[in-house]
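The structure follows.
The other protein chains are all here in position, but one chain of the complex has been omitted.
Right after this comes subunit A.
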Amino acid sequence: MAMKKLVPLPRKVERREVRREDKALVAANIDKAIEKELLERLKKGTYGDVYNFPQATFDKVLSKEGVESDEEEDAEGEEEEEEELEEELEKEFVADFAESDEEADIEDYGADSSDSDTESAAAAAAARPAPSRTKRPRVEIEYEYDGPSTSKVKS
């Protein structure tokens, strides 16, 4: 019964650890860090085509010559890329380019993405330079849940 061994915890140490934990929590600013990380992943395209933000994806499409081409990389290439990415200092994620996942999602979102694409095309084509961040028409983003949705998320 290894866990039965009583290990003493000196009181002062306990107090110190609690205080330090509180301070670390404040310094951590966890919510911001998570947001930042998720936005980076969105930028990098780990979510593939799931989210349709006209500006971002349009820019990416312009620069990277299509997100689809990335997904069609062979598995080996992706694994290497994954492992490289996994070694990143502060950002480690468990499945970057889960190919099967993305493809399934794209099929699901096929209808949606085509709609938003046309919308975004229309928006961008309205005589405005591509990276312009000034006012652009508000685009509605639809999330499609397949089947009876089990989650109630208030947007």
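Following the convention adopted for this analysis, contacts are C-beta pairs under 8 Å (C-beta built on N, C-alpha and C of every residue); 3 or more make two chains touch, one makes a residue touch a chain; residues count from 1.
Criterion: contacts and distances are computed from a predicted model.
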### Task
Tell me the UniProt name of the left-out chain, picking from "Dynactin subunit 5", "DDAH family member 2, ADMA-independent", "Latexin-like isoform X1" or "Ribosome production factor 1".
"Ribosome production factor 1"
### Message
Considering the whole complex, not just the chains shown, which residues of subunit A touch the missing one?
### Response
1-3, 5, 13, 17-18, 20-21, 23-25, 27-28, 30-31, 33-35, 37-39, 42-43, 46-48, 50-51, 53, 55-56, 79, 83-84, 86-95, 98, 100-101, 105, 108, 145-146, 150-155
